[in-house]
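Of the protein chains in this complex, all but one are displayed in their positions.
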Amino acid sequence: MTDAQFAGKVALVTGASGGIGRAAALRFARGGATIVCADVDEDGGHETVSLVAAGGGTASLVLADVSSESDVESLVDITMHEYGRLDIAFNNAGIGLFGKPLVEITEDEYDRVMGVNSTGVFLCLKYEIPAMLQSGGGCIVNTASKAGLVGDAGLSVYSASKHAVVGMTKTAALEYARKGIRVNCVAPGVIDTDINTPFWQANPGAYEEFSKKPPMGRMGTAEEVAEAVAWLCTDDAAFVHGHAMSVDAGLLAE
Amino acid sequence: MGILDGKVAVVTGGTYGIGRAVSVRAAAEGAKVVIGARGQQAGIDTVKEIEAAGGEATFIATDVAKADEVEALIGGAVATYGRLDLACNNAGIGGERKLIHEVSEEDFESIMALNLRGCFVCVKLELQQMLKVGGGSIVNMASANGLIGTALFTAYTASKHGMVGLTKAAALEYATQGIRVNAVCPGGVETPLFTETYPVGSESRKTAEDFHPIGRIGTSEEIAAAVIFLWSDKASYITGTCLTLDGGLTAT
Partner (left out) sequence: MSDFDHKIALVTGAGSGIGRATALVFAREGAAVACSDIDTESGEATVRMIEDLGGTASFVRADVSVGSDVEAMVQTVVERYGRLDVAHNNAGIGGLGKPIDGHSLSEFERTMAINTKGVFHGMKYQIPQMLKQGGGAIVNTSSMMGLVGLAGISAYSASKHAVVGLTRSAALEYGSKGVRINCVCPGIIRTPINQKYWDEFPEAEKEWLSIEPIGRYGEPEEVAEVVAWMASDEASFMHGHALSVDGGATAQ
């Protein structure tokens, strides 16, 4: 992979204020893309933009809640208005709900998790696809999860939301395969980012336990997931379509 | 009246563990069972058990790694009962626990020859007979290791993954000809094979049991129940699938 593989491209990253989203924004920027960062966290978003600039790249921040249709519509409109094109979209914004048994999950919690993780991805696909068609094609990567391929105790609604992302990824891929838009998702395993912080805090000792679980004996880093996302958007991955790419240190192999 | 009345079934490895449970249950459901396995005495004992319960069975000594013996098994079933409707390709071995770089080519070959190539030869000959009667149902005994891997069981895992692939391809080929082909993928099951690898009371046994989300391994009877179901007309729209019975092992 060369440093300029994304030169001239415009990449939209949701959930760019931290974690995997930030790592992906930085990775795409290193490859020469202009980045539109989207998030609800303004401070984190500005920091990502600064980090991109410090690395010599170009980025802007649009505050957007992906569970809001008007926010997502504006986000894509602003991107097209500012930059005239959309080549890459990393639909990564997501929230967790870990460690609660199904029968204890409230309607509000259900709605919130599904709203951001599933409806959010739907809305992003809905508005990004026409923009990409206008731009002559593009590449979309959605953040699913290992929990989008299998279940786990304490993850019922999160897993449901991420399975839905896998379903939408496959379907969108089939719909746009011949129209120049490649759609895939990444399925990270246990990655050391802030989405897990409430769970570690509520479960002392869990951080160490989960660190040892993957066959590799450690958690993944946001950068490792970002590398996979970036690769999926290069021409090297031109035949990868409708795929759920596991980045999980072998968790799903066992 | 049993749900397999009038049917003729072949069960390989049908003299102990899961295979024996399948043979016994099939006979109880009215099938005439032809058991193919290596152990003569175990074969005789299984037939006696079935007959004592009022069922009908025959034993034909078979090593499924030897194609001519599989031919004799299938030929023998048809010669004895006139037809073949159902088959459970269950004969298989686990192999020793070894890291892949410690597995010799001979080890690998012998497991593949029995578990996978043996299954292939059986399926080939069974299909030919089933086409003659316009239909049938084959169940291949794969494993959770046909879907996921387990360290130290490379050859076994490869052979079971192969069995899954073979199952799906065969299902697609014969789907419009009345023959259904499916696999059952058990997790840990209380059988002599399992106990050989995970001795009762051992640390590894406890680990294996705990690995199953529901906290226990399965029984041969539970696995046999799934084979009977897939054989029956109740599963008329099920083909090319891996029916997983593993206490949640592969759900996570």
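Order as written gives the chain letters A and B; numbering starts at 1 within each chain.
By our rule, a contact is a pair of C-beta atoms (placed from the backbone, for glycine too) under 8 Å apart; a residue touches a chain by one contact, two chains touch by 3 or more.
No experiment lies behind these values; they were computed from the predicted model shown.
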| item | value |
| --- | --- |
| Touched by the hidden chain, restricted to displayed chains | A, B |
| Option from A:Met80, A:Val116 or A:Val157 whose C-beta touches the chain left out | A:Val157 |
| Contact residue for the chain not shown (choose from B:Gly36, B:Gly146 or B:Gly218) | B:Gly218 |
| Option touching the unshown chain, where A:Leu102, A:Ala202, A:Met216 or A:Ala253 are the choices | A:Leu102 |
| Selected from A:Leu75, A:Ala173, A:Ala237 or A:Leu251 as touching the chain missing from the view | A:Ala173 |
| Contact set of subunit A toward the excluded chain (per top definition) | 69, 101-103, 105, 107, 110, 114, 118-119, 122-123, 125-127, 129-130, 147-148, 150-157, 159-176, 242 |
| Subunit B residues touching the omitted chain (full complex) | 167-169, 171-172, 175-176, 186-187, 213-215, 218-219, 222-223, 225-226, 229, 234-241, 243-248, 250-252 |
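Everything below uses one rule, namely that only the chains that are shown with their structure count from here on.
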| item | value |
| --- | --- |
| Whole-Å gap between the CA centroids of subunit A and subunit B | 43 |
| Interfacial residue positions of subunit A with respect to subunit B in the complex | 150-153, 215, 252-254 |
| Subunit A contact footprint on subunit B (complex, rising order) | 148-151, 213, 250-252 |
